[in-house]
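Only one protein chain is missing; all other protein chains are in place.
Labels A, B and C are assigned to the chains in the order they are written; within every chain, residues are numbered from 1.
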Amino acid sequence: MEVNEQIAIDHGLKIEEYKKIKELLKRNPNLTELAIFSAMWNEHCSYKSSRKHLKNLFTKGEKVIQGPGENAGVIDIGDEDAIVFKIESHNHPSFIEPYQGAATGVGGIMRDVFTMGARPIANLNSIHFGSTQHKKTKNLLRGVVKGIGGYGNCIGVPTIAGQTNFDDSYNGNILVNAMTLGLVNKNKIFYSKAAGLNKPVIYVGSKTGRDGIHGASMASAIFDDKIEEKKPTVQVGDPFTEKLLLEACLELMKEDSIISIQDMGAAGLTSSSVEMASKGKLGIELDLSKVPCREEKMTPYEIMLSESQERMLIILENGKEEKAKEIFDKWNLDFAVIGKTTDTQNLELLFNQEKVAEIPIDYLAENAPMYDRKWKKSKLPQKIDYPKDLFKSLKLESCLTKIISNPNICDKQWIWEQYDHTVMGDTIQKPGGDAGVVRVHGTNKAVAASVDSSAVYCYAHPLTGGKQVVCESWRNLISVGSQPVAITNCLNFGNPEKEKNMGEFVECVNGISEAAKFLNFPVVSGNVSFYNETKDKGIKPTPSIGGVGILNDYKNMLTMDLKKEGNLILVIGKTEGHLDQSIFSRIILLEKKGPPPEVNLFNEKNNGETILKLLDKKLIISCHDISVGGIIIALSKMCIKGNKGVKINSQIKLLNKFNYFFAEDQGRYIIEIENNNFAMVKKVLEENSVHFDELGVVDGNKLTFKDELNISIQDLNKKYKSWLKNYMIS
Amino acid sequence: MKSSVIIFPGSNCDRDMDVALKKHGYKNKMVWHDDIDLPKCDLVVLPGGFSYGDYLRCGSIAGKSKIIKSVIEFANSGGLVLGICNGFQILTETGLLPGVLQQNKYLNFICKNVHVKVNNKENSYFKNIKKEILELHIAHNEGNYFCTKDELEVIKNNNQIALTYCNTEGSDEEEFNPNGALNNIAGLFNKNKNVLGMMPHPERMIDKYLSGNDGSIFFENLIKNYI
Amino acid sequence: MKVKVIVTLKNGVLDPQGKAIQQTLNGMGFVDVKDVRQGKYFDIEVNETDENKAKFKIDEMCKKLLANLVIEDYKIL
Partner (left out) sequence: MKVKVIVTLKNGVLDPQGKAIQQTLNGMGFVDVKDVRQGKYFDIEVNETDENKAKFKIDEMCKKLLANLVIEDYKIL
């Protein structure tokens, strides 16, 4: 078939891009070549709209072993140990087939991590759904949770934390972001850069089928009304095979035989082979007749584009093929030598002894288009002036119970109980805390991880929102007593060809970078998902930040559950009373406008570091950060988790009490301390110029405040725990 | 006490079990499913996980693996065989234990702490155990024990019920049954009480920083009974 | 040749999944659905041209692996 403009367009290429291909090649590409270009020049592989801005991210740090650009980022956690981690989106497939979409999302990110030689030790997920009233939401949620569990549980990696959100901007485009952490010896990290001539190129894992062809393009296509009829092929995950692949790869990695290794993710064999060659400045020759195929009569076109899961590409040292094959045979996995590295700098494909494609690697990678898309700056919205009597009719207690049973605040146990969070025997903080924590097996160290997003803030003001998410991640890691080290980010946005969406992207990235730099909390890996849009309606800008922190001694870990009657409760950080964009404003005052809470990076850092100082002196009994819902929600969760009441200080200097209890000002924590340590704590706080309030005392089994609040923890717990469960069975 | 943990493709609690056994003084060896012979040992453990992806039915394919013949012989000659979670499922599929483990009643995978009551102390596993009610951890999708009425009669008459789900006080109302198991069965013996299958994972409860440490009571007791 | 096998739960064995599907269907407005039972279906391709021989083999496979006769029945189509 002769390639023409229409065929190029059908492959998702723009006319100018097709022209550029012809110019570069000085001829018309054949169909296989065109498909390879379309896959490599796709947003998903080429980052053509985002590359320019991602360069601005703050990515350096003394603990960074590998920043963005590899399969995953790597940080040094002392001794010989390093943590490999990354987050990735699987939004579009999950909307079409929630179980398989989510499952293969988890499978994909785990492969990214064990490709680097790391054994996965923890999974996390950030999932966003449409309104709970929307007819699709319940089934999507059920399917996604089952898919995440189905894959992670089977592999035997604990899912230790996550985040779940509902907002009608996701009605037609849910978000499923999966994150994995792996542990590796820092002298035994594997990279994807090819090296050496005439080295064998090895294919291992599952056979190649016709599944997922056009998957990479689908990830960048806008959903339209016809999505239900379009039936694009979704891949089916096989966690059992992935488990075998994981064990086989780790076994082979013990030998000195791998030069480089790369998983076949989006755009399968195409992107893996091109990336390996491109990084090594080499050519690569593949004989596609040797690729293990699941189906008959597969064409080179199909083989190159297939997104069958659970496959890897390896470049081996010469002479190691036999030994490697033995390992993969033992694990009952396919193994085939399918090509070699060359000095031509070309991608050369053979099929049945015929050359079926020849493209200079450069054209596919470095020469991929890069766009400087137009974008619009957003203005900081005006602060809302709430009339005084607006609050008059409100009751503190009913506001509290309404908010604590809101889908975005309520307990997510229904979800995380379906994830095996204790396998591997090192989970010391389960889901439900501020961050999940797993021990580094056999050592005193532990790793904390959390994933956060605040689309509402990002939508109101992307720059502030971008900063805020990074701070929230930092705070969650501090709250479990860990030293925050680095982050990964999954940037979920709408259509970059629209100035507004592109502006949201650019400013969120700038915000993320600014906060990361100030907090010395570098970005080491990430992923961009554009075109999250249905029928012209884009999602709220939703960067998900996955943060990782280190505890040198896991025995110092903090939890949020209140521990002892009579202990004091302090609020760390200043409460200004910022209600705009808070959940209180949205669901009680029905006000959606206004700026998000201001982010003061200096205070954020100072407050967090001071918490760690207090922890060092063993002065903190429990700790929780204050986020959505403000002081009263944070305090309620501490009461519920510890099954203990708190008597709130009636003397406390309030602004308006609603402002005080529900404001979402940043940089704040609630801590529990021993009564007789108060003087010492106060001294440390004052020395570090940290503002604090004496909020109350752990007392009985009720949460009380003057005559305005008198609710048993049992009732509060019921409101908190029952909403999601009831929703899912109704 | 010498133990052997069998690794099937897809097992994922094999390492956890190895760690737990060694921590409590067992001399443990890992055994590959494709081997034909068991090493000389006193206890064989079939660990939790998803042998062969739990495809078809949980444990069904592992029940056909090479090593299983030796495990059956070992059990029939009186050796101790312990199946945890997927291991329990494998034991029912091989016929070493009666009945089957069906999908959980509420259709979801469940990962949480539960309490179980020790129902029979006349055996190597629970003789002299210090606590009657243990807090253990479950993580499974198919733990809903089922057998025919006749079989249940036989099981009861032989005192084969090892562990039952209950609350902290030992009461076994329906609400403390996490998965719908018949008679709240969480653990089951064969007739001779040398084969034990149980859904809870004692190996995940071996120090106080984890979900708890009642698992240690189980392992300590078993090795003490042996000596 | 290709042989089709259906494995179903025995009468009297609880089928929570079928029940859940029934309830969902009712909830979706299919109020006439009175009962749903779920089973497994297998398409098996055997290198055997003699139908009787093939079915005999499949029968053995069912007994030995495909069905758990404690709770399941099978039918070769």
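Rule of thumb we're sticking to: a contact is a pair of C-beta atoms (placed from the backbone, for glycine too) under 8 Å apart; a residue touches a chain by one contact, two chains touch by 3 or more.
Because the structure is predicted, anything quoted here is derived from the model rather than measured.
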Among B:Gly53, B:Gly143, B:Pro200 or B:Gly215, the residue in touch with the chain that has been omitted: B:Gly53
Which residue of A:Glu17, A:Glu33, A:Asp112 or A:Asp211 touches the chain not shown here: A:Asp211
Full-complex contact with the absent chain, from A:Ile7, A:Leu24, A:Ile96 or A:Ala195: A:Ile96
For chain B, the residues touching the chain missing from this view: 52-53, 55-56, 61, 64
Where the unshown chain meets chain C, residue by residue: 6-8, 18, 21, 24-25, 28, 30, 32-48, 57, 60-61, 64-66
Positions on chain A where the hidden chain makes contact: 96-97, 100, 206, 209-211, 231-238, 240-241, 294-295, 308-309, 332
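One rule holds for everything that comes next: only the chains that are shown with their structure count from here on.
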Topology of the chain contact graph, where touching chains are joined (line, ring, star, complete, other): line
Gap in Å, rounded to a whole number, between the CA centres of chain C and chain B: 29
Between chain A and chain C, centroid-to-centroid distance (C-alpha), Å: 40
Sequence positions of chain C contacting 2 or more other chains: none
Chain B, residues touching no fewer than two other chains: none
